[in-house]
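Working notes, structure below.
One protein chain omitted, others in place.
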Amino acid sequence: MKHIQAAVIGASGYTGAELTRLLVRHPSVRPPRLFRLNADDAGAGDIPLNGNAPIEPFEWDGIERESFDVLFFCTPHEVSRELIPRAIARGFRVVDLSGAWRIKRGDSRAVYGFEDADPDAANALDASSIYGLPELHANEIGHAQLVANPGCYATSIILALTPWVSDGLLDLEAGVISDSKSGVSGAGKAPSSRTHFVEVSDNLSAYSVFGHRHTGEILEQLGLEQRHFQFTPHLLPIPRGILSTIYVRAACGVTAAELDASLRDHYADRPFVRVFGSARLPEIKFSLHTNYCDIGFSMEPDGNRVVLLAALDNLVKGAAGQAVQNMNLMLGRDEREGLQ
Amino acid sequence: MKHIQAAVIGASGYTGAELTRLLVRHPSVRPPRLFRLNADDAGAGDIPLNGNAPIEPFEWDGIERESFDVLFFCTPHEVSRELIPRAIARGFRVVDLSGAWRIKRGDSRAVYGFEDADPDAANALDASSIYGLPELHANEIGHAQLVANPGCYATSIILALTPWVSDGLLDLEAGVISDSKSGVSGAGKAPSSRTHFVEVSDNLSAYSVFGHRHTGEILEQLGLEQRHFQFTPHLLPIPRGILSTIYVRAACGVTAAELDASLRDHYADRPFVRVFGSARLPEIKFSLHTNYCDIGFSMEPDGNRVVLLAALDNLVKGAAGQAVQNMNLMLGRDEREGLQ
Amino acid sequence: MKHIQAAVIGASGYTGAELTRLLVRHPSVRPPRLFRLNADDAGAGDIPLNGNAPIEPFEWDGIERESFDVLFFCTPHEVSRELIPRAIARGFRVVDLSGAWRIKRGDSRAVYGFEDADPDAANALDASSIYGLPELHANEIGHAQLVANPGCYATSIILALTPWVSDGLLDLEAGVISDSKSGVSGAGKAPSSRTHFVEVSDNLSAYSVFGHRHTGEILEQLGLEQRHFQFTPHLLPIPRGILSTIYVRAACGVTAAELDASLRDHYADRPFVRVFGSARLPEIKFSLHTNYCDIGFSMEPDGNRVVLLAALDNLVKGAAGQAVQNMNLMLGRDEREGLQ
Partner (left out) sequence: MKHIQAAVIGASGYTGAELTRLLVRHPSVRPPRLFRLNADDAGAGDIPLNGNAPIEPFEWDGIERESFDVLFFCTPHEVSRELIPRAIARGFRVVDLSGAWRIKRGDSRAVYGFEDADPDAANALDASSIYGLPELHANEIGHAQLVANPGCYATSIILALTPWVSDGLLDLEAGVISDSKSGVSGAGKAPSSRTHFVEVSDNLSAYSVFGHRHTGEILEQLGLEQRHFQFTPHLLPIPRGILSTIYVRAACGVTAAELDASLRDHYADRPFVRVFGSARLPEIKFSLHTNYCDIGFSMEPDGNRVVLLAALDNLVKGAAGQAVQNMNLMLGRDEREGLQ
């Protein structure tokens, strides 16, 4: 099989740098071309001495369709929303790591405040893009022209809940709550008072209560209503990693053994989900620098309350690793290539 | 008023050291006598160069009733369970910072596995001891011989929930969930793999799911049933501080304004609870090194779900500061003395 | 004695906030007036719920000479360089926490690149300002109109070396090297890639090798030549605290006992220097949140090499605490007031 040629647009942020690292190590990928959108993003120094190609200014002129098997957009969502329709029109296959194309029901504009230059084209893309969670949509990803790489929080929550929701093991009316915690790289590389070391260290804070943008993709992928689900993100004083502590109630009569079996059945052939069951609870450190999402739970003795835990590395399974997994599926490779 | 003479038994742990610091600064307290229970706890080096008295081995012979206004026990709960009945029999007034006497309904033995030498005396003390949360029990504390200083998690959760529970503003049948996170000093000073820097840093883990010992005192103080409440503690990679993110549903028709008013009414005259209301969410750093418990909340627009947040410093309001506040009340002082 | 009225100009940065905290607690100081230089510095939220006065925009019109006993400038050095000549001309007494007036020999312009509007006035102030290290210049500080509060690194290095240099106990020709490490608050509150949590955590980096601006004040205060002294600062992944590890050689025949005696003699009556001698090495945590500078050393057995260690909290003894100590001396108070 011929080697893959990829481009990373927006290579200087944390996600772009992690993706570059993964692509450089990938046995079937040639050194990727790296692009940035403006001079401020130069940041070449952030990937020191690693033999990468320099990060070039992005211009459509330099991007020939025949030269690239896939374009990765690690750009802000409004930039992805603007550039990707043009990439699709030129025939490129695209993995977008922003939130621009994740929500399928057409309310991306409302959630993200997009003003699309061509609303009809945007609507069409909203409808045709594939939500890039390989554990749910491997087949569609294989044929997709545009894959919308999931949000980091969303990946942890959707992977944890999908088996029980789809097997009907939960009392959804009792509510599903995800108390999620993320390391600071999830907030991006742009300096702000929010990411200042002194503000974050020795601290923990909640944010975007009842209003985080990942809520939309979570509801859609799980088929839940707003009233069933709520989600509170917190900023942890660590550079990377997510832990979602999810509170649910099992449906009447459902046992811990059934819950355990549901998880194991769903993920029996999925290489990047590790089911801990009840034996050991996932912790952030177990999945750091890997493409694994670890899932475990604890059920109340003599009751139906369940604490479901999911951990992953927000830059790998929550972003760049998942993007490589999607690329592998799009180009007919083993999804594990370059990720182990 | 004459100055207070106190003794700290178990002065070498984190709680004992923090308490010593607070007592040394207290304008009405003479330098406290410091005791340890065994040679292993020597640890004098942990309070370097602060002019404290040395930490002496504890023996009843050296502790004259007339010399001490109050004894603080910063000892493991089984030690407190053994020593405090003897202190009470000798007429001392006691603040116990362990979990030995916090549960009033008499099931301490079950929760903590105590084997009391004199079960009748222990039962009597279980019944007569006062739960030392000054915002709830200031009067009883003033007359108590034994004050059981609350648990750190419990303080954050009880203070946050008391106003709404007692005002009947919650739909308790929908369940109350506290997702709580604590810094490592809450795990004590004894070295273990659990407190090893390399294990804790860059990590987050849940523990004691459905089984934490603070659950009993929380249920009792709030008057809740087991089925109403659940609580998941997590270990944060910071030295100190607690944030409890509490999920509740408001009773039918209750508004955010009513929730806000309930908090403000309950704590109008309480100097160590800061009600943030909905304007700003509490974060751990705001209360570090203070005796404040900060409380805020966010209510779902067009719904009855509420996220209630409480933050405090586990070594101050969650332990030593609250113990000083209790001492102040027991000895007829202004509860704020030495704590601002 | 009447209470002190102070103003803090530049109250929203880390130094200004720490100074505000210390002034609010000071028993002889009325609530300080707080000023900021531009709207960006609003940052009132950074001192949440502490009952402080709001931070007002700074204008000379609002600052009556008779209303203020002292003005603290927590402003960038170029702002201090511009505003303070005008404050002095209006008769105010000033403590400047920037580097604007620390260097006495008149080469501030070269080091900091100042372009003074009135070079003669600036030269005069360069000459008349007092270097605000109370352990060296208590008398002059008492009479000064302008006190230049020392740099944080400089405070640790000058306090550690002054006794041995002035007692002639060192072989200066063999060179003096300070390998210094500081927490991130020393880099200020302005967000930058340098202070981003992800860049700092799990890292250590050296910077400004052979070129840090504190070098000038260190040389001047110690009376050393450039060739005698070098200094390498490092950025530590902690919010606050400095440790300087200083490498010197004792002069021929000088013993560890003499070195120890020199430190103890110099600081016998100085309340904020703790001499550890050789018994225990200073660590950053011992001095955090205090106004102490801790000094200790270890001498080579059978040799003349000495490792001298000094630790302090860069926001307290390295900035705001020292500023309060200077204010106390300027206004005839006990220098310890409000600092213990």
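Couple of notes before you dig in:
Chains here go by letter, A, B and C, matching the order in which they are written, and residues are numbered from 1 within each.
By our rule, a contact is a pair of C-beta atoms (placed from the backbone, for glycine too) under 8 Å apart; a residue touches a chain by one contact, two chains touch by 3 or more.
Values in this document were obtained by computation on a predicted structure and should not be read as measured data.
One of C:265, C:300 or C:334 touches the chain omitted from the figure, and that residue is C:300.
Screening B:85, B:237, B:282 or B:318 for touch with the missing chain picks out B:237. Looking at C:181, C:214, C:317 or C:333, the residue that reaches the missing chain in the full complex is C:181.
Contact between chain B and the absent chain runs through residues 14, 184-185, 189, 191-193, 195-198, 200-202, 237-240. Residues touching the missing chain, restricted to chain C, are 174-175, 177, 179, 181, 199, 201-207, 209-210, 227, 230, 232, 234, 236-241, 243, 245, 247, 281, 283-285, 288, 298, 300-301, 303, 305, 307, 309 (touch as defined at the top).
By our rule, only the chains that are shown with their structure count from here on.
Between the Cα centres of chain A and chain C there is a gap of 46 Å. Across the assembly, chain B contributes residues 202 that each touch 2 or more other chains.
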